[in-house]
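Shown here is a partial selection of chains from the complex, left in place.
As written, the chain order gives the labels A and B, with residue 1 at the start of each chain.
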Amino acid sequence: MDLSFLHIIEVLGTFSFAVSGASFAMEKKLDPFGVLILSFVTAIGGGTLRDVMIGNLPVGWLRDETATTIIFTGALGTLLFDKYLKKLTTTLFLFDALGLGLFTLVGIEKAIQLNFSIGVCIALGTITASFGGVIRDVLLNNVPLVFRKEIYALASIIGGLVYFILKETNLDSDLSTIICILLIFIIRIVAVKFKISLPLFYTKLNK
Amino acid sequence: MDLSFLHIIEVLGTFSFAVSGASFAMEKKLDPFGVLILSFVTAIGGGTLRDVMIGNLPVGWLRDETATTIIFTGALGTLLFDKYLKKLTTTLFLFDALGLGLFTLVGIEKAIQLNFSIGVCIALGTITASFGGVIRDVLLNNVPLVFRKEIYALASIIGGLVYFILKETNLDSDLSTIICILLIFIIRIVAVKFKISLPLFYTKLNK
């Protein structure tokens, strides 16, 4: 895996989540500083949790100002171009879905470099992609979206499984990465478009 | 302290908290994936926070798939046997109380191995036992149970103090551990059965 390629998808994922976080904060009428913090937390929360748990310290964004710069740009852009974004709910949703795909693969590949088992790699990919949003929702006092709505983290898990299946083939590693990012992106879009959620296969009468 | 004995109580504690976390999530009507995540967070949250704060990284469950397997089994079992569990609220409560006792001692013994002071050891035992539930409650958008209800974390603290008193005697170390687990378990049961909470000994008129 070319490191610079991993870096590019990380930059794109960071921007996607920064815009998504800023939009959520603006819907809750937070002041511009709150918008910036929420943008920040959404974009770096998952990666920070992953870095902390694997002991990759100081965590990434403290050592490399790229992420901070991207988030600042994304948050400021969202604040300034808000009136256009209102008509662009779809765009925002697409950014979030793209971030989901991008960060899942960033997480998986960082975990592979540390020789974790396949299960742990997929778990770390899912955490990287989902927990920024979880922290965002907790700070905004919502039950996290990932627990309530259409298939979200499951898309990460499926994408991660396919990545490890593709690794067994002769497919170019960068190509596999792109395929899995797109797969997660598409699963998420299809799930929301057709309102596909997991069935509550346990009895609903419980209390 | 025989490491394999510590491992057994950790396995039992993980299972207890996995079942307890899954039940809480099902009461909130989360989808099966949400149930799995909540089960996971409840079971590993406290230990993860402890490992992160003491610098025992990567955190335990990333290096040893035992925990992951147990949690998966516990969550799946709770989902599948839900209709029986409805009649078994008591069983679930007992699992949670047992987990409280087991994880307190796991935390204390890990802290002792790192030569922390007695106060810090008891704090780390309490964190190991209580904070999985705190994170579960925060994610479900509840004020954490540990802050609201009958004696919970205080049972951990008492059990921890007794453990250090017993260490001064000639009692077998494994036996002391079992005594303290049972003590915490019993304090918690008695507290709930007789609705014993700490008095608000400060004036209630405050605001």
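Assume a contact is a pair of C-beta atoms (placed from the backbone, for glycine too) under 8 Å apart; a residue touches a chain by one contact, two chains touch by 3 or more.
Every value quoted in this text rests on a predicted model; they were computed, and no experiment measured them.
Within the whole complex of this structure, the shared sequence is present as 3 copies, and 2 of these are drawn in position.
Convention: only the chains that are shown with their structure count from here on.
Per-chain Cα centroids separate chain A from chain B by 30 Å. For chain B in complex with chain A, the touching residues are 25-35, 37-38, 48, 52, 55, 57-59, 62, 65, 68, 79-80, 82-83, 86, 138-141. By the touch criterion stated above, chain A contacts chain B in their complex at residues 52-55, 57, 114, 116-117, 119-120, 123-124, 134, 138, 141-144, 146-148, 151, 153-154, 197-207.
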